[in-house]
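Presented below is the structure to which this report refers.
Heads up, one of the protein chains got dropped from this complex, but the rest are sitting where they should.
Let's turn to chain A:
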Amino acid sequence: MAEHAIVAEGLRKRYGDTYALDGFDLTVAAGTLHGVLGPNGAGKTTAVRSLATLLRYDAGRATVCGYDVAREPHRVRGAIGLTGQYAAVDETLSGRQNLVLFGRLHRMSKRAAGRRADALLERFGLTEAAGKSAGQYSGGMRRRLDLAASIIRTPRVLFLDEPTTGLDPRSRNEVWDAVRDLLAAGTTVLLTTQYLEEADQLADRISVVDAGRVIAEGTADELKARIGGDRIEIVTRRAADLVAVAGLLERITGTAAVTDPDTRRVGAPVTDRVAALTEVVRALHAAGLTVEDIGTRRPTLDEAFLRLTADRTGKTEVAA
């Protein structure tokens, strides 16, 4: 197997005046899970559909498992599984009929397809609903059926476009478990998500996408580090104290503080958090300022995400 399961270089896809992909680059090592994060309309679905041979990109180059996506789409299709953003199951057929159909299209015998269907229905908690039309499934059930359909034959590369959107916590855990099992079996996974927690939990590496292009790439820790390390956070007792506290914080940390009058919060990045915290507490005491809460914390991936995408769109960051 190629060392890189997925490679995309400078992918471009235009719809009218908008570039859904505008120089999209991606490299995913075999056997890893790569997360793709991005706001609505960033181009995540377009990227996944292009790599899964459903869309033809206008420019650029892409390979999956070493096969050229544009020139050898049939070979790519033989290596991948796809769970799109919208469930791709036959709504007239029952859940079981769906899985048997796709199994047969994977050239399994009738019997083997039936056995596989039953095993997958069991695994995704759909055994009871096996005979019902997929059209009568709830959104979450349909998504699970869709995921089951895309792993009927263990794919070498699995594309998951927001696989857990709209799932309850239990179903989400089932999906995560299934994904971890696939990873353990050597499958490479490309996963797009709105849930940063999901990327944080599952992804080996993450690409942050905005306006059709990757604006940051790295491990979750690297991305968090990129927007600065720890922060001191203070909640003042009275809104009137905000300015004084912010001034004090800036003097000690030597960095710009962010204030949010609504929540009476002041925050600023620090390098040595324990020393800074001690000094701030002492200074507050000396100045006679009482506060409701004070502490240090690491940035969440959400903050990293908001910061990174805000830089591009020029929006101001929401104070944490």
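As a convention for this text, a residue touches a chain if its C-beta (ideal position, glycine included) is under 8 Å from a C-beta of that chain, and two chains touch if they have at least 3 such contacts; residues count from 1.
Everything that follows uses one rule, which is that contacts and distances are computed from a predicted model.
**Student:** Of the options "Fumarate reductase iron-sulfur subunit", "SufD family Fe-S cluster assembly protein", "Transport permease protein" or "Acetolactate synthase small subunit", which is the UniProt protein name for the chain that has been left out of view?
**Tutor:** The record names the chain that does not appear here as "Transport permease protein".
**Student:** Out of A:52, A:216, A:232 or A:245, point to the residue that touches the absent chain in the complete complex.
**Tutor:** In the full complex, the listed residue that touches the missing chain is A:52.
**Student:** With the missing chain put back, one of A:9, A:90 or A:204 would touch it. Which one?
**Tutor:** In the complete complex, the chain left out is touched by residue A:90.
**Student:** Given the contact definition stated above, which residue among A:39, A:78 or A:125 touches the chain not shown here?
**Tutor:** Candidates A:39, A:78 or A:125; residue touching the omitted chain: A:78.
**Student:** Can you list where chain A touches the absent chain?
**Tutor:** Answer for chain A: residues 52-56, 74-75, 77-78, 80, 82, 84, 86-94, 97, 101-102, 104-107, 133, 149-150 touch the chain left out.
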